[in-house]
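In what follows, a single structure is set out as structure tokens and then discussed.
Up next, chain A:
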Amino acid sequence: MELKGITREWDSLKKDAAARAASAAPYVKEGKIVDAKDAVALLEAVIKPGDKVNIEGNNQKQADFLAKTLCQVDPGKVHDLHMVQSVLTLPEHLDVFEKGIAKKLDMSFSGPQAGRIAEFLKEGKLELGAIHTYLELYGRYFVDLTPRVALIAATKADRHGNLFTGFSTEDTPAIVEATKFRQGIVIAQVNEIVDELPRVDIPGDWVDYVIQSPKPFYIEPLFTRDPALITDAQVLKGMMAIKGIYGEYGIKSLNHGIGFDTAAIELLLPTYGEELGLKGKICTNFILNPHPSMIPAIESGWVESIHCFGGELGMDEYVAARSDIFFVGPDGSMRSNRAFSQTAGHYAIDMFIGGTLQIDPYGNSSTATANRVAGFGGAPNMGCDPKGRRHSSEAWLKCGEEYGVKEAMWGPVHRGKRLVVQLAETFREKLAPGFVEELDAFALAKNANLPIEPVMIYGDDLTHIITEEGIAYLHKCRNMEERTAAIRGIAGFTEVGMKADPKETLRLRDLGVIKTADDLGIDMSRANRSMLAAKNVHDLVVWSKGLYNPPAKFRNW
Partner candidate 1 sequence: MEELDNTMIGRGRDAIDMIIDKDSFQENIIDGYSFDPDYGPGSVVGTAKLNGKPTTIIANDAMAFNDRFPVVFGGVIGLEEGYKMATAVYRTMEADKDKPLPEKRAIVLIVDTPGNGPGKMEEIAGMNKSTGGYQLALAEARKAGHPIVAMVIGRAISGAFLCHGLQADHILALSKDFGTMIHVMPLTSIARITKMDIERLEELSTSNPVFAAGVDFFYKLGGVQEIVNQVEDMREVIIRHIDEVAKLKAEGKGELLGPWGRGILGNERGGRTHRMEAIAKVNAEFAAVADKYINA
Partner candidate 2 sequence: MALQVLEFEFKSAATQEIAKEWSHLGVTGSGDLEVLMEKKALNGGVKAKVVTPVKGFDAVWEKMLGKFVTDTGVGNVSIEINDDNATPIVVYMRLRQALAEATAKEAE
């Protein structure tokens, strides 16, 4: 057989990019700078129908000006876009679908817009590719979802297009690298154009246009939990977690979810953790945003390192002054990086612990509700047992050692297991049950016509559940029957818990598969807010020696 190469142009992408640049040339003022008033014209010049377009945005920083700008383009010129982006948070992210500018969507997470996405899907205004995890989506940026045009956000730029993203670097490197090196176009909105940058986070030749936005990019203080709102029940669960899991396994490297449950744990380390003599033995290395509620633990010497996905409003000065702990550049400010932090969170930590809304009798856990297409962001990357892990640690080995089906599944090989822990209250506010026979994810899959139920953490990855009733050590179970019994045993008075067989629960307690607060030797009457190392945001400021500068909405003074 004769082998013959095809004949084609091999640099069509480059030529196309050059053509687009030519039509955008009239709007370029000086160097790479384009005026905010020309932003719509610029987008109309460089975006073509059907393009894959990324709007940078996460649950923290947002390229909000460019998102608004994209909404203003003429749908006659720019239409049928395929949006590939981490997070849908701003109304404009969906307005582009309403206006016919965009058609298809691939994403990871949507907060406030989740209800509208579900509606749009029903009405056929939006075609959904998939809901990914962050790493999965970043991965696909380099496979089949490479943006043709990326609309990104940076803190500062110079006229050559060099960008300073600093504290809020987040997703920018991953997006720009994928876009630019496949001949795409990168447009940055920046808060400020300066002559000299503190440091270069993104080199100028990877950036095509820079626009100073009329207002600084929007950023949400999503990881700030006011200690004043932590409840006694959260303190109880926190004490159970520290004694029954952190201390039990000697968890050194970990990630915390964003809820009040884990904020309570952070604030119990310097008090209850200290009392148990666990300092230095647990919680030394975190993959975590700069949670203000971590300040007391850091200041009391618990923590060795923290790498951050993103920044957190008001924490920059504190973080900069703690360069032994955080990843701080030569210029003195921190650099976050979501892609690396997610990778670390997937492979390099021993435990993920976070809250959830619903758990079913199989241990599947989800925050999905019936009418909101929200996704889970990074939680599933961390909330799973990474099959590619090949380094060991004490905690990982112990959890593997306890694995109830290890002989059956692993044979004679020594393996460990990542701890994946869910904190749940049997009933949440308004008495919504935390345990259900069927996850709302099933109804959502039906309502939104999704091919798979959006499960945040799969039951087979989940090792522990903590409720006020006790801790279920699910990985110790030998089969699904036992696993379900363990879940029912700590599900309280929910429909799931009501089916528990008290004898079986007792047997599982004897086996150490279920441990109640009493079993753990925790005095319930001590479980109250007085255990917290900081009781309000002001206490955090005091702990930080005035370095933490909370946003106005958290200031009770």
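Basis for inclusion: all candidates are chains of the complex that A comes from, given by their letters.
The working rule: contacts are C-beta pairs under 8 Å (C-beta built on N, C-alpha and C of every residue); 3 or more make two chains touch, one makes a residue touch a chain; residues count from 1.
Just so we're clear, the structure is a prediction, and the values are computed from it rather than from any experiment.
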Handout entry: Chain touching chain A (counting every copy) in this complex, out of 1 or 2
Key = 2
Problem - candidate 2-touching residues of chain A, taken from the complex the two chains share - result: 231-233, 236, 425-431, 467-469, 492-493, 498, 524-525, 527-528
